[in-house]
Structures are given as structure tokens and as C-alpha cells.
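Provided herewith is a single structure, encoded as C-alpha cells, for subsequent inquiry.
One protein chain omitted, others in place.
This part shows subunit A:
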Amino acid sequence: MLRKAFAGSLLTTALTLGMSAGALAELAPESITTGQLPPPHPYRIYLSDVAIGHIVDGRLHVIDGKRLSYEGIVATGYTGQVTLSADRKEIFVATTYYSRLSHGVRTDVVDVHDAQTLKKTGEIEIPPRHAQSLNYKGTIRASADGRWLFVQYATPATSVGIIDLQTRKAVAEVATPGCWSILPAASVGGRFSTICGDGTLLTVSLDDKGQVATQKRSAKFFDADKDPIFIHGEQDGDTYRFVSFHGDVYAARVGGAVAGFEPAWSILNAADRKQGWRPGGYQLIAQHNASGRLYVGMHDKGMEGSHKTPAKEIWTIDLAAQKRVARTPGTNAIALAVSQGEGARLFAYDGVKAAIAAFDVGSKLSLAGRLEHVGETPTQMELH
């Protein structure tokens, strides 16, 4: 009986459609083409996603943060780590492939994609040690002069692979025991620093063949036992800025052969401390360099183990005055990124609802819109 009624309703629908189609002009036959990204702009978002539910098949989501529309994808393989070239024309993905998907021969490569066409343009084989990590900015970085690509390796012994981007070859590997994350200098191409568990920075300087010229360890600048710093740092020239689990701000200068530091200070006042406000997330800070504003994902009632909690609020910190100037609802942010220069936009990845919130940056943050249903388990955004 039900089936009969369903068939009847289908027939009625078909008749109705047929009649209405007859009253309109026919659609012209369509030709199929491949779309193109709009010209590059500072609001293009590259959202790195290990997609843990099918982690062998990760992806980079490319999103237009101006129109808040989904633009395309780059396949990133197994725990692919992503960065853009210094000229922003290429996307580098350090990743792992197995000959039989989940087993067989392991091959690690840096896949190279064109950042405008999203087509793969080449690959560079690297030792099978790329860090199979959640996505963080410091797991792969290009040197400021575009000559080198630095790739974090872990076996879990830690080292950094040096890739010559002129010859497109892996040329060296620098052991960096007890240290993690790559912080390239802005003023010296062949130089990067890395954060060590003893509270120091190790600075590696290369010769023009990519081999180690010097390795120099800084003075201790934080205490990983008492108040560890989050691994994600924000860069302004040769200066990287970090926050600690308890809300202190640290700044490291990495232009020289040995890193130097500015005195640490707190973003919290007594009332904030009493309420247990703490920074939290993955890419939990974003910095707008020209205005000297630092945006920090914060949650209250913080405790041991709460350091990856999505933001209840985003705090705007004035770096020169060393004080908070605004508090904004946090949109469950686990990752933040802000465009530089005029007309800045802050993007917050909502780790609970899997969405991107876009804020126009003025004297305060104003929500410009959201893109829902994007990403699975991403932790990092990069802007063009």
C-alpha cells in the first residue's frame, strides 16, 4: 500500500516537472572545466588537518577567508606537515607514504604543490624520519631567503633535516637532542633555533652548503618544570614570542649565533589568577606585528592538564603596554591566525564545532562571519 502511494507520488512529481520544464527555455549543454583560485590575498587560509579518523589520508584545506568559502584541497598523506615557500608560491608537505597504504616500504618525501593551481609539481625524497606529529608551525619551515627548507625529524630522537631548495635535495641532518620546533631567523637565511627541554634555545648556523657551521646554546630562559612554554611561537622579524602555561609572555631574539631574550611578563592580573585563567589550545596565539597586538586563546578554571582547552575568550594584549586591552568570546578556538598589515583579520578555528570564525581587527575584534563544517582534526592555520 505504501509502495503504491509512493509510486503514485513519483509519477505526479515527474508530470509536474515535465510540464514546468516545457514552459521554460532548455538549459544549454555544459562543458566541464577546472576551477581556479582567486588571485592571492592575505586572507587565504591553509588549514592543516591530519584527519585522525583516516590519518593515512590527511589534507590541507584551502579557504578564502575574505568570502569565507571553501576553495580546494591538497592531499597531505600520512601526518603531512605543511608550510609555504618564502615567496608564497609553493606549498611544501613533508609526509610519509607506504607502498601498501598501511605497510610495506616507507617513503618520506617533501611534496611540492603550486599554491595557486593546487597542482603537485614535484617531490623531494627525505630520510624516513619526518615528525609524524599533529600539525604545528615549527615542524617544517622555509628559511627567510628561500634557500633552505628545514624539516623536523623524530624517531623519537630529534633532528632537523636540511633541504637545499636550489638543488631540491636533502643535504644534511642536524641532531638536536632534547629540542623541538624550528624557528628560522629572518635576517640570516642559514640559521634556525630550536626550543630545548632544559629551558634554552639551541641556535644552528649553516654554511653555504647546508652543513653545520656552529651550534650554540643560549642561557636558560624558561623553566619547563615550573611553567613550560607552549611550542607555538609568533614571529616578528628575528623575534619570536611565546606564552607559558601560566600566562607569562617570553620573547626570544634569534638573529645572532646565540639567542637572546627579553624579560618575561604576565598577561594576568590578580583577579584573573584567582579565577584560574590560563592560555590553552594548539596554535594558541596570533600576533599582529604593526599594531603590537597579541591574541591569546584563554580559558578559566585552568588546572594541570587543561592546556589544550579550546578558548572561552580571546584576549587582546598590547605588547608595548604589557596589558590586556580587550576580551572577546573565544568561539572554542584551538588555533588562531591573523593577517598582517592594513585591514587585518583574525581567524579562529573552532575545535568543538569544526568551523572558522573570522574577526575584523579594529580597536576591538568584531565577528565578520563563520564558515561551518570545515576540517576534521586540524590544529594549524597558515595565511598566504
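Here is the rule we use: a contact is a pair of C-beta atoms (placed from the backbone, for glycine too) under 8 Å apart; a residue touches a chain by one contact, two chains touch by 3 or more; residues count from 1.
Note that in this section contacts and distances are computed from a predicted model.
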Requested in this report: Could you check which of "Amine dehydrogenase", "ATP-binding cassette domain-containing protein", "Urea ABC transporter permease subunit UrtB" or "Response regulator" matches the UniProt name for the chain that's left out?
Outcome: "Amine dehydrogenase"
Report summary line: The listed residue (A:Arg129, A:Arg191, A:Arg278 or A:Arg293) that touches the chain absent from the view is A:Arg129
Query raised in the report: In the full complex, which of A:Gln116, A:Gln215, A:Ser266 or A:Ser306 touches the chain missing from this view?
Result: A:Ser306
Report summary line: Considering the complete complex, of A:Arg88, A:Arg147 or A:Lys353, the missing chain is touched by A:Lys353
Query raised in the report: List the subunit A residues touching the unshown chain?
Result: 52-56, 78-79, 96, 98, 101-103, 106, 127, 129, 131-134, 136, 154-159, 173, 175, 177-181, 195-197, 224-225, 228-231, 282, 303-310, 332, 334, 351-354, 376-377, 379
